[in-house]
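This structure is in structure tokens; I'll ask about it shortly.
Missing here is one protein chain; the remaining ones are kept as they sit in the complex.
So that you can tell them apart, the chains are marked A, B and C in the order they are listed, and the count of residues begins at 1 in each.
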Amino acid sequence: MLPVASLLILVPLIFAAVTFFTKTKEQAAGLGFLGSLVTLGLTLYAYLNFDSSTAAMQFFESTTWIPSLGANYTVGIDGISMPLILLNAIVIPFLILYSWKEDREAPNRFYGLILTMQAAVIGVFVSLDFLVFYIFWELTLIPLFFMVNIWGGEKRAHASYKFFIYTHVASLVMLLGIFGLFYASWQQTGVPTFDIRQLVAQFQFIGSGPVRDAIFLSIIFGFLAKLPTFPFHSWLPDAYTEAPTAGSVLFILLKIGGYGLFRISLPMLPNTGSPDLMIMMLGILGSFSILYGALLALRQKDLKRMIAYSSLSHMGYVVLGSAGLVALSVSGAMFQQFSHGLIMSILFMSAGAIQTNTGTRIINNLGGLAKKMPKLTMIMMLGFMASLGLPGLTGFIAEFLVLTFSFANLPGFVLIALLAIVITAGYHLWAMQRAMFGVYNEKLGDVRDINSLQVFSMAVIALLVLYFGWNPNPVLNMMTTNSEAIVSLAAALGV
Amino acid sequence: MIPLSFYLGLAALLFSIGLYGVMTHKNGIRMIMCIELMLNSANLNLVAFSSYTDTLNGQVFAMFSIALAAAEAAVGFAIFMAIYRMHDKINLDELNILRW
Amino acid sequence: MSLAPEIAVVATGLIILLIGVFMSPRTKNVLGYLATLGILAALALTIESFGTEATMFSGTLSIDALSQFFKLVFLAVSLIVSVAAIKYNENSDHTEEFYTLVLFATFGMMVVASANDLILLFCAFELASLATYALAGFEKQNPRSLEGAMKYFIIGSVSAALMLFGISFVYGATGTTSIPEIAANSALLTQNPIGLVAVVLLIAGFGFKMALVPFHMWAPDTYQGSPSVVSALLAAGSKKMGFVAAFRVFIVALAALQPDWQLAFTILAVVTMTFGNVVAVAQTSVKRMLAYSSLAQAGYIAMAFVVMTPMALTGGIFYALAHAFMKGGAFIVAGAVVWMVTTQRTGNLEVPDHLDSFRGLGKTMPFAALSMTIFVFALAGIPPTAGFMAKFVLFSSTIQAGMTWLAVVAILNSALSLFYYARLVKYMYFLPPKVKRSVCPFHLQQLSCLQWPVCWLWASGPNLSCSGQWKQQRY
Partner (left out) sequence: MQINRPLAFIVALLFTGVVVLGAFGTSWNTVSELPQNPADQSNIEGIGMLIFTHYVAPFEVLSIVLLASLIGAIYMAKGEGNR
């Protein structure tokens, strides 16, 4: 058995380090692509050897690191992390292919940062020790900060700072919560440990309710701000919009907030001082994000910004599904993360292609692009359909699961979310209609269609959206196993 | 026999005079003199304690500190000499390229 | 022989002084390598004697885990400084003076780390101070350097006088200058008002060296004005000497007065970190900004005195180590930029370390920019750097001790500090350069490589356990 979990961190990191030293664009892109292909291979190896019938950790490794603090280097993969690793490993090679022909300064740094980011995100997914987890968690900030700040749009400085400081502060609050958990458990057991699973299990033994609430809230705040969810989302539209296309896609692949929700917060939730209140809070945040994101997306004139808000709206399902606390709603939330990653990658790639090829991304300045860019239109149509939740595509399955199975516990919030579905359909169709169809806007001049590499990379992701829309089982099965484990814990406590 | 407290009071007074001088004087030489005053009032303390507790450590310490004060004054005067060469005065008010 | 590292350092200094007289400015460049060799030897000797415990010279000097650890810090700092200064002193006629002073200052710091008697502690403290006064003014044609030296000298001397005055009361009350005996005879100090007076005087005395607000006025000027290599020595070495002396005096000798000084350090720590960070935001001179950030870092380390749990002490000591490398490295990169600006006349000669000189450094001096990025991210406490590990241990220990408010203040400060560090990174990478690509001076390439590993976290494991030994001894 290969030590897959460690290799998944190491391989992109090593390739990133080498990529930083390449000279030409081709070398950088080629090496980056090679690195991401090797990562994809490793992921597929892990996937094929993965046993979806158990919620236990697989590919488990553990090495002592700082004994005096009880910190170990512990990694492992289970059904919560596997789909997200898969998502990352699949999208990144195509992201590199997509960007291959673009001209930009310092391509070596560009591709190096993409791979660093991949390593950091996978590091968050596989680490089972809070210290390691937090280190990778913070490491994800740095490539994105540079990505936005170097290759971003006009307001990139503002956007990157806002993103950096906002989420860094949120992470620090989370760190406070981790400290609290760590010391409370140390006091409890007399043995220091940073092991995530042990600490989460120790959580219920902390004496006082308010302390448990404070720890839970400060930890979940870090996740919710990273996810992001209303009202902690204000960094999102700026960062997503100002980022270069690859940066936006990397933001989309940054599923660590939702992951933390499933891995850490949900198992802790039933043991908080007042679980019902917490569920209520998550329900409010989730449903309001859905509605608020949709409403704001409706009034955007900028295509990319619209997609960014639509992303906020979609992430609301993750929170709502988690709050549902039924096995299938939680699975739906997990699946939403997976499906959202695929769909939004297509959409951001399309928006990026429109911007580079036409020079604008203001919806009103576009029009009739279908004539000039038929290939792009095809793929983008599919992305939009998936995003608005058309049956047969991945988005539908996720949203269906979330809404149907959360209804039992949170009927009111589901109704709010249902309201948003109408709006979602509205702005998607409106944008599609304005930008792609109708009379061609002659002011745009002669617009070329996307190049073959871009077609290929986007088409592959689009096909995956179709495939998983018909047959979600390959990923859904492992999610269900784990969400049942989470939910049975809650059920045992009568929440 | 003079009580110990009298020595301590004198030392405290001398030290305060030195402190006041360092805070108000603008001339480098005077500042060094004030610093010497402070160090020496501490020496007075040490010697008084040494006498009154019948231990010799304090007097040894005072010896060392006299030597240290001399070394310190030497370095200080040298720095002021370098400043004097550059500005033709040691008026510290005029030295404000850097903010205090 | 447990004193071998000290002897090696002093002997190197003396040899450099002696043979430097007979050399021409050109051949004097060799002296830098000689000093480096001597320090390396001392480092090797220290590491080799790790774990030994000894008390010598009738108990005035004691070697224990704490002193060994700090000796390592001081030697590492002076190693960095002496390597960086090879380029700084190129073809200068005063190389031997520079290196002798650096080595003597290092010797003073090392003796402070192992001093077990207040007389020895004070003498060694003065040795380190006197040598650095002259070093701060080493560019005697540069009015800034002289002004920094002058301020450093005056305030340093006043602080020495305060310290001596405080020590005299401690001696008077206990009848001894030996640190363990003071701890054993502290009854008079605890029962009488004189104990409080002594604590106040000593805090003021050490506070100047540690640059705690309100005893900090010299620090920004001196750090900005001095040659950058000397700023690195001051910020990374001399300041740590203040801390190790304070560890000895307060935690060991005056342990009985803990409630008094604990309160004082609480106020000083909070005020220092907040003031340092807030003022640093407004700075346009990078060295001055680093100086204020250095205040803030001193505030973090002072938290160790506030919390006083074994965990916090470990964190404080470890932070001191990490800070020595981060801040030393940052000053040296700033020095490289100043060197480039002044030798190639490419920027603001009045304030050569202005933020504008760092514009586009990522293109003109990529290696320097990368090193600086690592150092400032470490200073900001972003993982995976040693700065993060140190903050992690230190801040978390305050929560363990139930002082959540202090942890919150520190963490907020830490977030605030990110603002000006990120601004520096922005200048280096995101603004267009004003000059063409330049050569990276100061042996910087090798030097930064030397420091990177320490700024990365895997250095933390052994260090934590090593400083843990000390805490067990004392408790």
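The rule we apply is simple: a contact is a pair of C-beta atoms (placed from the backbone, for glycine too) under 8 Å apart; a residue touches a chain by one contact, two chains touch by 3 or more.
Note that the structure is a prediction, hence the values are computed from the model and not measured.
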Missing chain: touched chains present in the view: B, C
Given C:Phe104, C:Phe305 or C:Trp339, the one touching the chain that is not displayed: C:Phe104
Contacts of subunit C with the absent chain, listed as residue ranges: 10, 17, 56-58, 60-61, 94, 97, 100-101, 104-105, 107-108, 111, 117, 119-120, 123-124, 126-127, 130-131, 133-135, 137-138, 140-141, 151, 154-155, 165, 169, 172-173, 175, 188, 192-194, 196-197, 200, 217
Interface with the undisplayed chain - residues on subunit B: 1, 4-5, 8-9, 12-13, 15-17, 19-20, 22-24, 26, 51-54, 56-57, 59-60, 63-64, 67-68, 71-72, 74-75, 77-79, 81-82, 85-86, 92-93, 100
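Here is the rule we go by: only the chains that are shown with their structure count from here on.
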B-C compared against A-C, more contacting pairs: B-C
Distance from subunit B to subunit A - Cα centre to Cα centre, in angstrom: 65
Centre distance in Å when subunit B and subunit C are each reduced to the mean of their C-alpha atoms: 26
For subunit A paired with subunit C, centre-to-centre distance based on mean C-alpha positions, whole Å: 42
Of all residues in subunit C, the ones touching two or more other chains: none
Residues of subunit B touching at least two other chains: none
Parts of subunit A lying in touch with subunit C, wherever the complex brings them together: 65-69, 131, 134-135, 138-139, 141-142, 145-146, 149-150, 156-157, 161, 164-165, 168-169, 172-173, 175-176, 179-180, 182-183, 186
Parts of subunit C lying in touch with subunit B, wherever the complex brings them together: 118-119, 122-123, 126, 130, 133-134, 137, 140-141, 143-144, 146-151, 153-154, 157-158, 160-162, 164-165, 167-169, 171-172, 175-177, 217, 220-221, 224-225
Parts of subunit B lying in touch with subunit C, wherever the complex brings them together: 8, 11, 15, 18-19, 22, 28, 31-32, 35, 38-39, 41-43, 45-46, 48-49, 52-53, 55, 57-58, 60-61, 64-65, 68, 71-72, 75-76, 78-80, 82-83, 86-87, 92, 95-100
